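One protein chain omitted, others in place.
Letters A, B and C mark the chains as written, and numbering starts fresh at 1 in each.
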């Protein structure tokens, strides 16, 4: 095979550690090659069910952390919430079992270009549920650049928070909220976020979590003059850009809205570019002004 | 549910031991209820692939032995040759993994009615490859009745023989043959069987193995005035009599040939009742004189 | 505007008394002649033999109805073997309608089902419209007809001898002729359920033709034509060359067929009659999927080969799924996924 620009690998990943963390399972796979290429915000696609599987499609998970080398060669960690057949299979894997892993996939969180660390922008990192998984690594990279980093973690209840302890180490300030008040502020992220942005004078808000939260974060950031960078989670059949199932309406720099693939052009988008008006009740429609919408009306 | 005559059970079987024996895997499952009901010649149907499986159909295996009670409750042993996706999955199971088991299924080997042990008929038990698996248990039952039992085990090569050591304990005489001469007589069962029948004055020949061998055993038994009881192996979709895929042409007591289900009316048939003339090259046709063959010709 | 940050908690199964409170009764009768079944779960024709085999696993009275293997006029040996191949999430079969013929069927099989108090949906087949009618007539005259037969399922997915073996269900006229003659051979109020093949360009056309000619209900879908090749012997795997594909693999085709025909009924393009859904049902969720697409009752076929208890298990799972979603009865859920 001719030499290709290898920016992605497909490997059989051996599970070497699996531990319960609240409502989630934290898994470590040996996956040589991925760690070297990955950056915060990238995701991996795992095949599920083994050789007899009726489940053809891969499942995507944000990379929680990577270790480029070590006793086992490079490793990749993911944090998985068991919600269906695929995630149940993945969380049920036992050490030394393997599954195929493709990664790193997608576009990572853009990091601010910092010439003088003194000018580094303050950032707020917002994670909903397991959405916090990729943020600790991101926090590290940002602080390396000199950014002040605050984290806001929210979930329905304490067991659905991920990484509260890590957050205290990774960030300069941490705010927790739960719907039921079982830990931290009782209520929604949207209630605490404005305070955190104001207090830290944040210029960038990074967020990962459910769509509703991302929209809310985008609106709050905008109201405070900050840029929102949000990592979305659309149902993906391939994860590598070939199926066109994961699209969503996003405005380009030219102001035009296009149905773009969230697996290759995302999963991280600038929040203010996402056409949140098109989402409702689990459906996303094509905005009338989107490129090619007229072509659809023809037939 | 109203009380039914429970002659079959469907249980989640936990694997408690799995060991390589030559080319085969010998598996022990905890399967309460089956041991109590099973007799030599019965088989079990195992589901394969677990909850994400694309393989809907069960795989059938002769019961090698059962232990009605014990530390684990009843257990069932099977001996599996990994030849395809299902048998590979089964032989790849690790201790404490489970799969659904239905059994006992089919009709067991008929045992001679013996009033006086002195009159007990001598029997020869012929096993081809893993086909010997159900015979040791059968030998035990026959010897309990006072029968003189000889075993003939054959296979392509030594590693494909099963139970050579057990045979020496279970039988009064053992003859081994392999195609390549790696153990015992070099050649086919059909070459040694006549001698064994004559020497032991056997009145019944029990056999389990490939179809070609069963036909051959039937012919040799007939030539020596013995009855052949053969356990066949037809592809089975259900194993419980509801799908009609496992049929073969067998003559009834009334002399009429019917396409009978080998899962419920077999797998053990009197060899001379099987219409061997209908089998050829992996196909089995419906004999012209079979019941209902005329109905097929109509349309 | 603000949004809650919460992951949906995977709700535990509801207490079984809620499921027990769901009214499972369904009516598969023609309009004006209700035929109430205690629950919507049935075996599928050809996937359950004729009773005794599954009675080892559950009492046949537990079913809404027991659907028998399609029976023809004469005894049939069926085809040679191999008759099956496993396929991804499904299987291919080519049995060739092996059976005892209608006379032996009524004296032996139907008798057994009567003795065991089963409700029976008798599946009939034929190589000509006349044969269908004769089989129906023999059935109607049988001693057990009145008290055990809850309906007749007309399997028109068999080759029409008069038309180069094209299956009846592929042609509206041929299908209609069968229904007309069967209708004439059975008492007025006997449910006549036409079982349709998905292998047609427009299934609603066939459905409409059957209903116009006297069918009082529809079963969808029969197997779809498929083929597997034996790559060692380099020839078709099943002796019949092509075979019927079934199992979870085809469930999306069944849902689609039920949806399309239900839509046509809702749009007034044909009368609204009970639909019996079949195709790849493995769990209560699957049964619910067919029901909300428009089916009143549901058959479990191929999955029975994996789990002989499936028809009864699916019934109980269905009750739990309905309770979970706040449905008080099966009828409330029929067609519930269609726009109101």
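Basically, a residue touches a chain if its C-beta (ideal position, glycine included) is under 8 Å from a C-beta of that chain, and two chains touch if they have at least 3 such contacts.
Quantities reported herein were computed from a predicted structural model and do not represent experimental measurements.
Asker: So which of the visible chains would the left-out chain be touching?
Answerer: Displayed chains contacted by the hidden chain, ordered by label: A, B, C.
Asker: May I ask which residue of C:104, C:161 or C:227 touches the chain that does not appear here?
Answerer: C:227
Asker: Which residue from C:255, C:275, C:297 or C:310 sits in contact with the chain not drawn here?
Answerer: If we include the chain that is not displayed, C:255 is the one touching it.
Asker: Hey, which chain B residues sit against the chain that's not shown?
Answerer: Touching the chain left out of view, chain B contributes residues 23, 54, 81-83, 128-130, 154-156, 160, 177, 179, 188-191, 209-210, 212-213, 215-216, 219.
Asker: What does the interface between chain C and the hidden chain look like in terms of residue numbers?
Answerer: Against the left-out chain, chain C lists 85, 87-90, 92, 170, 199-202, 224-229, 231, 234-236, 241-243, 245, 247-253, 255-256, 259-260, 280, 285, 288-289, 292-293, 321, 325, 336-337.
Asker: Touching residues of chain A against the unshown chain: what are they?
Answerer: Missing-chain contacts on chain A: residues 1-2, 4-8, 10, 47, 54-58, 100, 102, 234-235, 237-248, 258-259, 264, 278, 281-286, 290-296, 298-299.
The rule we apply is simple: only the chains that are shown with their structure count from here on.
Asker: Among line, ring, star, complete and other, which best matches the way these chains touch?
Answerer: complete
Asker: Relative to chain A, which chain's C-alpha centre is the most remote?
Answerer: B
Asker: Of all the residues in chain C, which ones touch at least 2 other chains?
Answerer: 88-89, 248
Asker: Among the residues of chain A, which are close enough to touch at least two other chains?
Answerer: Residue numbers touching two or more other chains: 54.
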